[in-house]
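Below is a slice of the complex: some chains, not all, each in place.
Chain nomenclature is as follows: A and B, assigned in order of appearance, with residue numbering initiated at 1 for each chain independently.
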């Protein structure tokens, strides 16, 4: 197991990096569509990328934050914003929501797994752990939409998003309870979450409407 | 006094449970009216129910949160959401704002008392304690409205709401300063807050308008 540990840590770090970039791009896209200025676009990108994990850390009282420990990620997102600013000005280049749909689905799975994992380490009850996973995965996007003065897409578009994270979170918890190795729980959670999300997008699954 | 303590604890717990249900329903109602999907309705219900207390605990740096210590309350609100989803689909059943007005007024009083109490225990200055009471009672609703992309009702409808909590909070602080028994301060705070709120609703009291 001892030689597995650093590999697992590296994988988790890579996972967070990829997810962070996808989430930052989703913020960039929405901010640009709302005609924010360059500062607004950067801030919304940062909120989308780090908001969920930071909220989780605040709730779990974990310090230092991910982006304090790995400050190079902050520089990376800042660079991403500058690059996007240059590239998006090319008339023949267009960034669309479709392009980030798949990395976003993967990011949702990865962030959820991270959130559940950290909460379980802190000995949180199972439901709380799942909710921390959901918070990590979903609240970056929620903060992004709230700053842009929109009802969060995740709560309104009737497409399964948070529900996928909820299901994936329980998979992680179940495997943890069965004392399965950490990498298998991580993998299963990501596969279930991202898989359900991909199915939902592909088959146009819709959440039931609500009547009052 | 020693036999009073557990009774007081039980009462405080019951108080929080009743208030939590009323607040969750207010979130459910608003989310449904804004046509959110099932996930959105649940999240907004959770925010309305636990947002104020969680914000207070973040500010006071109290851990574990109420809903981590009593995780069954989370399950309860989740169950409430599922039940509401089933019942609200009945054509002859309608949940209106009027129906939760009174439990909400009681909840406002109870949450305020809890918030003031916890802040005083942490040796906060009096004004801060009152503000923590107000935060506990009012910010669940504020977060609910912010996520639903509305200016918070509490700040806009010219009906006394936070003001009642402010008055009730000072009553609690005053009785605490006089070293009155805890149950009397709790009771007085709830009665004043909920009483003022009830009067305001009944007599249509309005806050003064603001001119600039």
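The rule is short, and it goes like this: contacts are C-beta pairs under 8 Å (C-beta built on N, C-alpha and C of every residue); 3 or more make two chains touch, one makes a residue touch a chain.
Everything quoted here is computed from the prediction, not taken from an experiment.
The complex is a homo-oligomer: every protein chain shares one sequence, and counting across the whole structure file gives 3 copies, of which 2 are shown.
Keep this in mind: only the chains that are shown with their structure count from here on.
We define each chain's centre as the mean of its Cα atoms; on that basis chain A and chain B are separated by 30 Å. Touching chain B in their complex are the following residues of chain A: 58-59, 61, 124-125, 127-128, 131, 142, 146, 149-152, 154-158, 160-163, 207-212. The part of chain B that touches chain A in the complex is made up of residues 29, 31-41, 43-44, 54, 58, 61, 63, 65, 67-68, 71, 74-75, 78, 85, 88-89, 94-95, 146-149.
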